[in-house]
Structure formats: C-alpha cells, structure tokens
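Dropping a structure here in structure tokens format, bear with me for questions.
Removed: one protein chain of the complex. Kept in place: all other protein chains.
Order as written gives the chain letters A and B; numbering starts at 1 within each chain.
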Amino acid sequence: MKFITIDKKDWAGGIDKSRKTYQVFGPVQDENGCQIKPLPPDVYPLMDAGVTVMSPKSVLFPQTEKMLTATLDETREDHHVMKPVEKEDTPRVVLGIRPYDARAIQLVKLNFDNPDYQDPYWCKAYERTTFVGLAVTHPDPCDFSTSTGCGPFSEEGLDVLMADLDDRYLAKILTQKGEDWAGACGFDTEADAAESQALFDILRKEAEKNITASVDTDRLSEKSILDLHEAPFWDDVAFSCINCGTCTYVCPTCWCFDIQDETKHKTATRFRNWDSCMSPLFTHHASGHNPRGSKVQRVRQRFMHKLKYFVDKYDQGIMCVGCGRCVASCPVNIDIREVCKTMNNYESK
Amino acid sequence: MMGNLLDHMGVERDRLHFSWISSAEATKFVDVVKEISDKVRALDTGKKFAKDYTK
Partner (left out) sequence: MDTCIEKIRTICADLLAKGEVQKVIGFGEGSIPMASRPIAVTSKDDVEKLVFNATCGLNLANYVADAMPKEGKLAVVVKGCDSRNLVTHMVENQVSRDRLYIIGVPCTGMVDKRKIADLFEDEITEFTEEGDTITIVSPQKTETVSKQDVLRHNCQVCTHRNPVVYDVMAGEPVEEQSLDQPYADVDKIAEMDPEERWAHFQELTKNCIRCYACRNACPLCYCPTCFVDESAPQWVGKGQDKTDINTFHFLRAFHCAGRCTDCGACVEACPMGINVRDFTRKLNKDALELFGWEAGLDMEKRPPLDVYSPDDPDDFIK
C-alpha cells in the first residue's frame, strides 16, 4: 500500500490544481451548520469540522434530480417521448468524507447497484466520484461507528484515507482512483509504508478509545421478526415522534425516493426527490388504503428496517453506520441507540 | 395580511388583488380585470414565484 505525505502548506494549491480535472466537494460551514457542498474556485473544505448535518449521500443521490424530459408540443415529431437529461459529466471528488459515510455509500450501493437492478443515475455518479476520506481522530459524542462494522479509520468505500497530523496529512492511497486524484493535485511525496501503517494503527486505536457511544447488535438476527413487530415497546418509542423527515434525510444509509412528473407550458420533466417513510403518504396506495397510516406503524417500520429487515436480508450488519446524525438532529430526541438496545434485549413472553 | 407578507418578502404588492364581484356585476368585473392587467403589466415579468425548469 502506498502512503504519501501532504504538507498542509501545499493543500490548497493541490486542490486548486485538481479543479482542472474534478468538481470538488467538501465540508463548509454556514449559519445553519456544516454541510458537504460543491466548492467554488476560491473555497476550500473545512477539514476539522465534526460530523456534518447532512451526509455526503447527496453527491451521488441529490435531493432533487432531473431524470427525463419530454416536449408536449404535438407539432414536434418527438412529442411525448421521454428523453434523458443532459448531465454534467465531470469527475468529482469528495474531500474530507468520514469513514462511516464511506461505508454508508457501500451499504446504499447494495440497493442501487446489484445483479438484479442498477440505477443508472446513481451508478454513473458513483463511477465518476473519488472519495478522499479523513479519519476521525476526535470522535463526536454521538459517534458509535465502532459498533456498526466500521470505525474512525475504516477504509471501506474510500479511495484515499488521510489522517490529520497537525502540520501535514498522512494519506493512504487505497485505489487507482485515489492514485489518480493524488496525481491531479501534484501530491507525490511518498512516505515509508511500514512506518506509516504502524502510525495509522496507533492513531486508530487512540481514536477507537475515544468513542464512548456504542450499541449491541449481536442478538438482532436471532430474534423473530414477528416477535419484534408485535412488541409492546413501540408505543413508547413512537410517542414523541412528530413524523417529520429529519432522521431519514440526514441519514447516510436512507435511500427512499419518489418520482414525479411536472409540466409547465409544453415541457414535461420527470424528477426524483428524496422521500421519507416517516411521511403519512409514503405508503398511501392509489386505492386509498394506507398500510402504515398510523405514526406507530411508521416509526416501528423505520427501526425494523434499519435494525432487523436489513440485517436478515443482507447479512452485513445493521443498516446504520453510527454517524449519530439522527440522534443529534431529531427534534424530539428519539435515540436509535436506545431503540437498538431495546430491540436487541427484547425477550417475548 | 397576505399582501403584507408578500410585500415583506420582497414581492410587489401590486401583484396581488382582491375584489368582491357578484355574477351580476359584469361591468365591474371588466373594470377590475382591466385595472389588474394594467397594474401587473407595469411591473417586470415576475420570476420570484415562478418555477424555472431549465435549472
């Protein structure tokens, strides 16, 4: 494995060089918090921010995406024929993505890119994006990533993993894409691989020690779906929920969407928007029937999906990477760690 | 109050009009429509609450 050292004095210059090849994304702070956004020419990523309010999933899966467009002008030969929308094809790089978010993208990939179905929009975006990760050296209090199959130095889903060493970054190049990115920036100072890996291991252990939050997930798979579904604790869990979409929108592993056509004058456009299972309309059928018409049903479904159905279906652990965003952002402080504990420990009578 | 809120948001007050017109007041209807058309035409093409599908 190749390691390079990036002197922080060279960081901005390197990013600027890479702008010739890549559209650069990274964390920036504004009055509403820290978000991952496309960086304009003279803006650089905030590399010491904690967890961002929204996850980087929007780089591959934007909240609103134009899919197809058609003309309704019947004098034209191609009227009512839906055509793909011209999209920008520039390669992208996400700087400072955290390991838990990179693992989340791999979990989302199970949905958007699998042997049966490949979502062309997501897959194309994924292929042209390079993920330059920043290891978590100062975990946030809500970070429980070590309980979910990743951790502060996890490499899953990353093309480069960087560790912040005060005056420089030590970067581990993990894939060809990562190599290409480093080349585009002109970062080529190699570091001794064995020493660097040893340092990474030390830093990882330090960071893992600083993670205080955890969940137990060991008994989730052995529980019966029906037992958990019929458990009496859901009413308590769901009481305070206001059924907004906050948890689903900030969550890096939530992937549900809604497709709608909008027309104006003689043009029709097909959009894909994020949708939330918390919304009362989410399962509203055309017949008028709604199998999850009550709040309790929707709250239960969300946690069952994240902590049980996904576990059973994919055998890759829970559908959660421990970023803690839902815990921090939930208006009524519903805590997935508490729900997970309740589910994991539940014994039906 | 709606007009005030729109104005507070920066949308010209002259874009919003209210009138009570009975179906028996055809002449009043014509006058009001003329007045509204003139007032709104005097303003620039409104873009603030218009969806732009080119973006």
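The rule we apply is simple: contacts are C-beta pairs under 8 Å (C-beta built on N, C-alpha and C of every residue); 3 or more make two chains touch, one makes a residue touch a chain.
Since this is a predicted model, take the numbers as computed values, not measurements.
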From the list A:18, A:35 or A:71, pick the residue that touches the absent chain.
A:35
Contacts from chain A to the absent chain lie at residues 30-33, 35, 50, 53-54, 63-64, 138, 140-142, 236, 239-240, 242-246, 249-250, 258, 260, 262, 271, 273, 275-276, 279-281, 295, 327-329, 331-335, 337-338
Against the chain that's been left off, what residues of chain B make contact? List them.
1-12, 17-20, 32, 35, 48-52, 55
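Quick note on the criterion: only the chains that are shown with their structure count from here on.
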In whole angstrom, what separates the CA-based centres of chain A and chain B?
44
Chain B - residues contacting chain A, complex
51, 53
Can you list the residues on chain A that touch chain B in the complex?
262, 264, 267, 269
